[in-house]
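After this line comes chain A, so read on.
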Amino acid sequence: MLKINSLSKSFDRGKTFALKDVSFELEKANVCAIVGESGSGKTTLVRLISGLERPDHGSIELDGKTISSLRKIIPPEKRKIGLVFQEYALFPHLTILENILYGVSKQKNKKERAKEVLELVGLTSLEKRYPHQLSGGQQQRVALARALAPNPSLLILDEPFSNLDAMLRMQLRNQVFEIIKKTGVTALFVTHDTQDALSVADEILILQEGEVIQKDGAANLYTKPNSVYVASLFGNTIQLTNTLQEAFQCPLNIDCCHAIRNENFNINTECEYISHATVIKKTFLGETVQLLLKLDNGEQLSVVTKEKNVAERIRIGFDSKDVLEF
Partner candidate 1 sequence: MKKLILLSAIVLLTACKNDKSGNENRPATESEGQVVNVYTHRHYEADQELFRMFEEKTGIDVQVVNANADELIQKMSMEGEQSPADVLITVDAGRLTRAKEQGLLQPIESEILENAIPSHLKDEDNEWFGLTKRARIIAYVKDRVNPEELSTYEDLASDKWNDKVLIRSSGNIYNQSLLASLIAHNGEEEATTWAEGMVENMARTPRGGDRDQVKAIVAGEGDLAVVNSYYIGKMLNSSDPEEAATAEKVRLFFPNQEGRGTHINVSGAGVAKHAPNKENAIRFIEFLASEEAQEIFANSNYEYPVLEGLEPAQTLQEWGEFKEDTLNLSVLGDNNKEAVLIFDEAGWK
Partner candidate 2 sequence: MKQVGSRGIFSIGSRLQRLKRDSNRWSIFTLAIILFIALPIISIAIKLCDGPGETWGHVVDHLLLDYIGNSLFLVFFCGILVLLLGVSSAWFVARYEFPFRKQMEWLLILPLAIPSYIVAYTYAGIFDYGGTLDLILRVLDLEFIRVDIMNKTGLAFILGISLFPYVYLSARAFFINQANNLLEASTMLGVGEVKTFFKLMLPLARPAIIAGLILVLMEVLNDYGAAKYYGVNTFTTGIFRSWFSLEEPDTAVYLSALLIVIVFALILFEKWQRRNVEVSSSKSNNHRIHRKRGSKGMQVSILCFVLIPVALGFFIPVLQLIYWTFLTAGKVFDMDFIMLSVQSFGIAIISALITVFFAVLLIYFAKWSMLSFFKNIAKMGILGYAIPGAVIAIGVMIPTLAFDKWLIHFLDDWFNIHTGLLINGTLVALVYAYSVRFLAVAYNPIESTSLKVHSTIPDSSKVLGVGNLKTFFKIEFPLIKAGIFSALILVFIDVLKELPLTLILKPFHINTMAVKAYQYASDEMVMEAAIPSLFIIFTAAIPVIFLNKLLIRK
């Protein structure tokens, strides 16, 4: 459905690459999340796919048609891609209805289509208002409706929730992806928030400094990250250094890099590898407590536990099945 091959883009004639040799494919009706920190090239990727920017190298295919290559570029207006911007980019001088009608003005049953998507996002009552009269969440949904109205082959959402506060964000995220699933559109969803990605995406693509690090299903990414970086994106991860390995007396393959998730440390329970430690500092975090520990060989370690009442001396350990190997 969407096929990207060896895409590269540099804004300074090759000194640095915003995107370097990116290739991946996306199946029809799937939702793929693109995760990366700011500056990792997510937005550039989106702009290249939608045709707003032009690649220096590589090609893009959509529905079996080449829409971007070194020879030919289909302009954005002919790509049939829906795009929801981070800033929503609603036309400020047009009403909500006019905004939605904008992309379907050539269709026959445009009025019906507009009503349909408005209903889909549940904003029928607001069609006569102007964008500035709407709340952030409502604007977001209008932007989505506008992008969906022309029935795009691919829907791209560029950091759609980053301008919203935490409560609204969760609520809206679920709403939006319900709508997306309902319409069955193929979607690319760009975010720097792994929580967003894990909860809604069929597949996740990790970008770092313009390169694809890993692409996999959500569960696999969590359990089998292919680098410390990916592992740490999805929760606190502690790298098992040599001194830590000594403290726990776990002999691991020295050619590999090892790490363990914070939550896989067990306190005062039986484990394969165990060390004794002194609690130096306890920080109350609500559901959990963060402990700063001093292991017996002098190494310091910070772990999070649900155990509220821990003694000053504790036993801490983990199992070999939880060790991540890269």
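How these were chosen: all candidates are chains of the complex that A comes from, given by their letters.
The criterion applied here is as follows: contacts are C-beta pairs under 8 Å (C-beta built on N, C-alpha and C of every residue); 3 or more make two chains touch, one makes a residue touch a chain; residues count from 1.
Keep in mind it's a predicted model, so treat the numbers as computed, not measured.
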Message = Looking at 1 or 2, only one should touch chain A in the complex. Which number is that?
response = 2
Ask   = For chain A, which residues count as touching candidate 2 in their complex?
value = 6, 8, 10, 13-14, 17, 20-21, 50-52, 54, 56-57, 70-73, 75-83, 85-87, 89-93, 102-103, 106, 146-147, 150, 211
